[in-house]
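What you see is the complex with one protein chain gone and the rest in place.
Labels run A, B and C following the written order; every chain starts at residue 1.
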Amino acid sequence: MDLSYGPQYDAFRQEVRDFIATHRDQAPRGQGIRSEPVKRWQKLLIEHGYAARTIPVEYGGHGGEPDILKARIIGEEFAAAQVPGGLGGQGVSMLVPTLLELGTEEQKREFIPPTLAGDMVWCQGYSEPGAGSDLASLRTSAVLDGDEWVINGSKIWTSTAHLADWIFCLVRTEPDAKKHQGISFLLFRMDTPGIEIRPLVDMTMASNFNEVFFTDVRVPKDQIVGQRGEGWYVANAILGHERDSLGDPNASLARVNRLVELMKTETVDGQRAIDNPAFRDRLIKIQARVTALRMNDMRILSSRINGRGDTGLARLITKLQATELRHDLEGLGIDIMGEFGLMFGKGPHLRDQGSWQNHYMYFLGLIIGGGTSQIQKNIISERGLGMPREPKAVVPAGS
Amino acid sequence: MDLSYGPQYDAFRQEVRDFIATHRDQAPRGQGIRSEPVKRWQKLLIEHGYAARTIPVEYGGHGGEPDILKARIIGEEFAAAQVPGGLGGQGVSMLVPTLLELGTEEQKREFIPPTLAGDMVWCQGYSEPGAGSDLASLRTSAVLDGDEWVINGSKIWTSTAHLADWIFCLVRTEPDAKKHQGISFLLFRMDTPGIEIRPLVDMTMASNFNEVFFTDVRVPKDQIVGQRGEGWYVANAILGHERDSLGDPNASLARVNRLVELMKTETVDGQRAIDNPAFRDRLIKIQARVTALRMNDMRILSSRINGRGDTGLARLITKLQATELRHDLEGLGIDIMGEFGLMFGKGPHLRDQGSWQNHYMYFLGLIIGGGTSQIQKNIISERGLGMPREPKAVVPAGS
Amino acid sequence: MEFGLSEEQGLLRESVDRFLDDHADLDRVRKYADDPHDRGDDIWSGLAELGVPAVLVPETHGGIGLTALDAAVVAESLGAHAAPAPYLSTAVLAVAALRLAGDEAQQGAYLPRIADGSLRIGAAVSELSGARQGAAVEARDDGTLHGKALFVLDPDADAFLVADGTRRFHLVQADAGGVETTLLPQVDRTRRIAELALSGAPSEPLRGSGDPDVALQVIDLGRVIVAADTLGAAQEMLDQAVAYAKQREQFNRVIASFQAVKHLCAEMAAEIEPARALLWYAAHALDEVPDEARLMACHAKAHLAEVGQFVGKTATIVHGGMGFTDLLGLHYWFKRMGFNRQVLGGPERVREEAARVQGLA
Partner (left out) sequence: MEFGLSEEQGLLRESVDRFLDDHADLDRVRKYADDPHDRGDDIWSGLAELGVPAVLVPETHGGIGLTALDAAVVAESLGAHAAPAPYLSTAVLAVAALRLAGDEAQQGAYLPRIADGSLRIGAAVSELSGARQGAAVEARDDGTLHGKALFVLDPDADAFLVADGTRRFHLVQADAGGVETTLLPQVDRTRRIAELALSGAPSEPLRGSGDPDVALQVIDLGRVIVAADTLGAAQEMLDQAVAYAKQREQFNRVIASFQAVKHLCAEMAAEIEPARALLWYAAHALDEVPDEARLMACHAKAHLAEVGQFVGKTATIVHGGMGFTDLLGLHYWFKRMGFNRQVLGGPERVREEAARVQGLA
C-alpha cells in the first residue's frame, strides 16, 4: 500500500497549482456555455493540457499521453481551488470518445474540434418514454428515403436538448432485425425541421431534462457512426463512462463535512443536533460508508494505474452504493434540521440554498436513472458473481 | 372500535381464571408428552372445554361451539398464569383438523380420540431435502403393491419424529401426473420396518429436527386421506394454520418487556444500556413495530369474529414481519449485553438461559422455514396485490 | 369486540374519498400548488358540507362530536389525495385546544363557525414540539402577544391558535394589528406554512390551558392525525406503484411480473398493514385508553414517519424515471410524507419522548 502519487506527480501537482494561481482571474464565473469567457478558458486549458488532454492535436486536443493520475490531480486541484475545469457535457464526455474509437476520419475532423472548442454543443438521444431500463427496445425509427434518413419518434431525459446544436441519437433502422441489432447511431442538427423540444419538469420542480419529438425529420444518409444496425454497440462502447461519474465519493465527503458543520449550528429546544446521540450515531454510520466508498474508489483508481484487473466487482457496485448513500446522507441533513429541512425555493431560513432537499430528490433520481438499483443488482450478480441471467420467459404468441 | 370482549366474555374469562386457580396444582410440570400427569391434565381440560373445545364429543373432544374469542381468552389466561394449556403438537394442530375436514368416518374414529388424549403422537412428513420452498416437487415415492403402498425416499425437518407413534406424510403416488397432482396423503406407524430416523443438528446446536429415511416401507392401502393424487390439496387445506402460529405478537411483547428490564441492569463502563441513547432509539423503534404487529393481530382476530374478509393482506404479511421482527429484537438483546450476549450453553454469566442467542438464531430459522421471506414476498405480491406470477421459464428440453 | 373501522367510519371515509376524487384531483392540487392566492376554499367548503371540520366539534356547538379515530379516518383520505385543506390546524388542533382549554363563551363563539367551515384557524404550535432559536411567543398581562412563531400551519387562515412559551394557548385574529405572516416556501406544496411575527397583537387567552398537559394532549392528537395523513399517502403511493407496474412493459413483460418489482411492492404492503393497525389503535387510545395515549401517539408518529419514507422512496423507484418526473405527480405524495415526517417532531425526537413517557429516559 502506497498512497503517495510519487515525486514526479508532486511536481505535476505543483504545476497545476501554479497555473491556477496565475490564471484564475481569467476563469469564467457563471457565464453560459457559449460565452466568450468560457471558450477562452477552454482554449487555455487545452493549451496547457488541463482539458482534452489525451485527444490528438489534429482534432483540437492537447495530444498528451494518457495518465490516470495526472487526470485525477487536475480534477482534484481544480475542485479544491473552486475553479471551473474544462468543458463537460455529453458532447465532450460521450460523443468525442465514441468518435475517436468508431468514427470515420471525416467525422473526427468535422465534429471533434468544434465540440472541444465549445462551438458545437451536443445532446444525447438514447432513452425513450416506452423503453426505460430496457433501452434496446427503443422505437424511434429512421427509414432511408433516397439519400436521407426520415426519423419519427421521441426521446426522453435529453438533458441539454434546449441548448444543443446537435444530437447523437439511437434510432431503429432495421425493424426486422433482433432487438439489439436493428439500431443505428445517427448525428444530426437540432434545428432540423420536425424537431420539437418540451421541457420535462422533475420532482425537484426544475426542468433539467427534456422530451424531444421527431416528426419526419430528414437527416443526410452519411451522418451515421458505424454501420447500419451497429448503433447499440457504438453506444455501449463508452456507456461505462457515464456510470462511473455518478455519486463522486469526494463530493460525498465534502457533503459529510458540511453536515457536521450544520449539526453544530442547528438546534432544537436548545440542543445542537450534534449533541443528539441518535443523530450522531446516524452521522458516524454514514461517515463510515462514505469513507468506505472513497477507499473503494482509490482502489479502483490504483488498479487502473497499475493495469490490474482485480476490481471488477468494486466497479460494478459503485453506482448502486454511491447513489443510495448520497440519498441517505442528504436525508439525514433534512432530519437534523427538522422543519427547517423542509424549506425549498426562495425564502427565509433556507440552509445551503435548499440543497439538502434538492439533492435528496436528485439522488433518488440517480438511483433510478442510468440503470435503476434493480438493474444494477442484476448486473452485479451476473457480471460480478457469475450468476445466470433470468431464463427467457415464455412469451405468448403474437406479443 | 371496541376492544372490550363484552360482558359474557368477561364472565367466561373469570370462569377460566377460577378453573386455573382451583386446578393449577394438577398441571404437569415439565413431564414428557406421554406421562400420566400430562394425559390427566389434557383430559381435565377437554372436560372443561379448555382443550379440543370445538371437536365433537364422539371423537373425544368437548363438543363446544366455535368461538374465536373464547379460544383467545383461554390462550391468554393460561399463558398469563404460566400454566400449560392443552396438548399441542402436529397431530392435534394439523392432523386432527385435516381429518375432521377430509377424513373418512372410520379415520376420524380411529385417529382423533387417541390423538386428543395424548396416546397417539404424530409427526409430519412434508419437506424433503431436495424440495425446500418448492414443496410440491417432492420425490418420496409410494408404489401400490397388492394391498400395500411401498414407500421409498426421505423427509427432513420432521420435528418430533423420534417421539412419534405415527406420521402423516406426503408421497408421490402418480409419477406421470403433473407436479401437484401426483401426491397422496398417507398415515402410517413410525415403527414400520424400513424407517430410519437421524437427528438433524441445527445452528443452535440442538436437534429440534430430524431426517427420516424410508426404505421399502410397507403401509396398508387404505391408510390414505382423500383420494390418490389429492394429497397436495389435503395438506393445503390446513397449511395456513401453521403460518399464523409463527412469531406470536404477545410473545414478542413479553420479550420487549424483558429487554427493557435487561437494559436497566446491564452496564458497560458504569452506563446502563437503557441510558445509552443509541440503544434506546433502537428499543423504541422495535417497540413500535411490536405494537404495530400486535394491533395487526387484533385486527385479524376481530375480522374473523365479525366474519369480515377485509384483512387478507394483514394476514399475508404476518409471517414475514413477525419473524424478521423477532430476529431483530433478539439481536438487540445481544447487542445491549455486548460480550455477555455471546454466552451460550451452560456456564457463568448466562442471561435468561442464553435465550437471546438461541432465539436470534431460531427466528432466523423461522424466517427461512415454512416459506422463506422470498416466498412470502411472492405470495404477498401475487395473492395480496394481484401481481402476476413470474412467467413460466423456458425449460430446455430434457430437464 | 371490533378492532377496525365501524360501518359509519367506512361510510365517512367513502364520502370524503368520493368528494376529493371529484374535487381535489391531481389537477386541482397542482393548481393550488402553483397559485399562492388559491386558498382551496372550494375544497374546504365542500368538505364542510360533508361535516369534515365538524368531526371533533361537540354536537352542543354545532358539530358532530365524533372520535379521534373518525378524525384520523378523514386524515387518511386527505393524505391519500394529497389534498390542500386546513384540516390539521383548524379541525384538529384548534378544535382540540378550544375543547380542552376554551371557556364556554369561547367554545360557543368559535366552534360553530369552525364546524360550518366559515372560520379557518391556523396553528402556531410548532414550538411545543421543538423550539428554535429566536422563536418564542410571550403573552403580556395586557393581553398582547410578542415574539415569533415558526412553521405556522395554514397562514392564510382567519385567525391563529398560538402557543406561548409557557405552553398556554391564545387566539389571534389574522387581521389584528401587530400580526404579520411571512410565507416559508417549502417542499410540500400541498400545504403552506409561515413565520408569524407578533408585535403587540391583541389576543384572547384560552384560560383552561394553564394545565401544561393540555398542550401536550393537543400535540398528541396532532401527531396521530399527521401520522394518519402519511398512512393515507403511503397506501396511495403503493396502490399507484402496483397499478403502474401492472401496465408498464419492459423486456416484453409487465414489470409487475419481475420478482424484484414484486418484492418491492410486497415490502411496502408489509410495512403499511401493521402501521395501519398501529395508527388506528393510537387514535382509539386518545379517547379510550388514556394510560397509553401519549406513548401510542409517539409510536404512531415516529413509526409512520419511517414507513412513509420507505414507501415514498420505494414507490418512486417502482415507477422508474416516470416517478422522478412531474408527469404523474407522484412527488406530491412523496413530499407530503416528507413534510409529515418533520412537523410536530421528527422521528428521533419523538422516539426519545416515547422513552421518557415510559420513564426510560
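To be clear about the criterion, a residue touches a chain if its C-beta (ideal position, glycine included) is under 8 Å from a C-beta of that chain, and two chains touch if they have at least 3 such contacts.
Predicted model, so just to flag it, every value in this text is computed and none were measured.
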Missing chain: touched chains present in the view: A, B, C
Of B:Ala79, B:Ala117, B:Ala278 or B:Leu301, the residue in touch with the unshown chain: B:Ala278
Contact footprint on chain B, counting only the chain that is left out: 127, 130-134, 137, 156-157, 200-203, 205, 209, 267-270, 276, 278-279, 327, 331, 334-335, 338-349, 357, 361, 364-365, 367-369, 372-374, 377-378, 393, 395, 399
Residues of chain C in contact with the chain not shown: 258-260, 263
Chain A, residues in touch with the chain not shown (by the definition above): 1-6, 9, 69, 260, 263, 274, 277, 280-281, 283-285, 287-289, 291-293, 295-296, 298-299, 301-303, 305-306, 308, 310, 313-314, 316-317, 320-321, 374, 376-378, 380-382, 384-391
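By definition in this document, only the chains that are shown with their structure count from here on.
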Far-end chain from chain A, centres as C-alpha averages: B
Centre-to-centre distance between chain C and chain B (centres being mean Cα positions), rounded to whole Å: 42
Whole-Å gap separating chain A and chain B, where each centre is the average of the chain's CA atoms: 53
Touching two or more other chains - residue numbers and ranges from chain B: 277, 281, 390-391
Chain C residues counted as touching two or more neighbouring chains: 253, 257-258, 261, 348, 351-352
